[in-house]
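Next up is a structure, given as structure tokens.
A single protein chain has been omitted; all remaining protein chains appear in their positions.
Here is chain A:
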Amino acid sequence: MKKKLLSALLCTSMAASLFVGCGGAASEGGVDPDAAEATEEEAAEETAEAEAVTNTFGDPNGTHLEMWTFVELHGQHYGVMAEEWNKQHPDNTIEITCTTYPYGDMHTKLLTALEAGTGAPDICDVEVGQFPNVVEGLDQWLVPLNDYAKDYLDTMVTSRMETYQGEDGNYYGAPYHVGATVMYYNVAAMSEAMGLSQEDVIAKIDAVKTWDDYAKLGEEYVGAVNEEGKYWTSVDTGGTDWLWLAMAENGDDWTGGFDNPANVELDSVKTMLEMQQSWLKSGLAEISPDGHVDLEAGFQNIMDHNIVSFPKAMWYMSRFTNYMPEESGNWYIAKCPVFKAGQKCSVGIGGTGTVVTQQSANKELAAEFTCWAKMSAEGEQHIWDTLGFDVCNSALWGDDAFAHDDNNQYNKFFINYPYDVLNDIGMDNIGKISVVSISPTINEYICTTTLNEVLEDPDYSVADALKEAQDAVDMEQ
């Protein structure tokens, strides 16, 4: 009988080890929990980094600051800025240690440290999709940046500052970029297929104002190329970029702020999905291989010229230079088409807000440095040169030395100057979709279920799919 009890105990302990082991297994797999979400900015870079990388910059005798990020280049940006800061402030120098962790690990570590009240760094990058989690702790966890950002606020794109606002209206994160969505067109492939000069193709692209115009040009291209496997564009089952664009153009937002109950059954979303279904049926569009264009298969698809146009945020420029260098000189950047004239034609997608934690021993210095490194002219110049982001300091957009610098790798890569497009769009035409605590749930349901239902089966009722999504979201709010 005793033995029976013993074996029962052993069995329980094994089960217990399984139960406790869950946590262990979970922390091992911290590569990229959100790679499937196209709203994530750094998906491809995260997967490349599997281990923590630590770099220390600045003056060893200066005030020491600890900084965490999930993209090594971000850390190096702070390193360069720290050296520059020390030059400008010889009596108040800093030394900064930047540690790069894999995406998932870093956010988990940060949240755990904030909850535990100890162990958090002075400064930390937080991806926009994860921001609702850290901003939940508001001023108990994070330092409000209002006072330190006030010198830059009149030139910063407001919607981007609002992205990192807390419920109390304070700014808790400093943005890297606007993430303005634009249209990328492969002019070289189009001119070859359509037998037109590149100038003629560009004129045709510039004439596209509405989605109808866009589809018409697409039909012309697909008719000219007339080859199986060649499409005008690809639609995403693993990302919500197209839907965000549709919402921004129509002035919709499925959460609309902190207090509103989420509503995913929006006409703008429905119209966009039905339009995509019709493109899939007519052979104008294919489904992006593996779900969206920001993955290995997506890059290959673009390089094989299977698609020649797609909307994506401006930060996608770095994907071209990093993963598709042979495409140099082929691509043209243009404004996104709209449903009706007069609508906004862009939306800010993705982003990283840099926060200063209350656990920092040098909060003021950390906050001042962070805001300066990310919002000052010097900081923005470095962000554009190395990271290729559309910076939030809109005063620089029209600065010739900044926007038309022919040594800049992105200016060299594309047919036109990216900042010309940004100026053409204008700060007021870049919409904003709120990221609040229910947002990850919505995003996830749409990406795993809704988009697969309606795009993999173009006869599936969009209204039914959105109703299902709404029911799932309602369960969580």
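Everything that follows uses one rule, which is that a residue touches a chain if its C-beta (ideal position, glycine included) is under 8 Å from a C-beta of that chain, and two chains touch if they have at least 3 such contacts; residues count from 1.
By our rule, contacts and distances are computed from a predicted model.
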item: Omitted chain (choose from "Ferredoxin", "Transketolase", "Sugar ABC transporter permease" or "Cytochrome oxidase subunit III") - UniProt protein name; value: "Sugar ABC transporter permease"
item: Omitted-chain contact residue, chosen from A:218, A:291, A:379 or A:458; value: A:291
item: From A:118, A:140, A:226 or A:407, residue that would touch the chain that is not displayed; value: A:140
item: Option from A:108, A:181 or A:360 whose C-beta touches the chain left out; value: A:108
item: Contacts of chain A with the absent chain, listed as residue ranges; value: 1, 3-4, 7-8, 11-23, 25-26, 28-29, 31-37, 47, 50, 104, 108, 111, 114-115, 133, 136-137, 140-141, 237-238, 289-291, 295-297, 300-301, 440-441, 444, 447-449, 452-453, 456, 472, 475
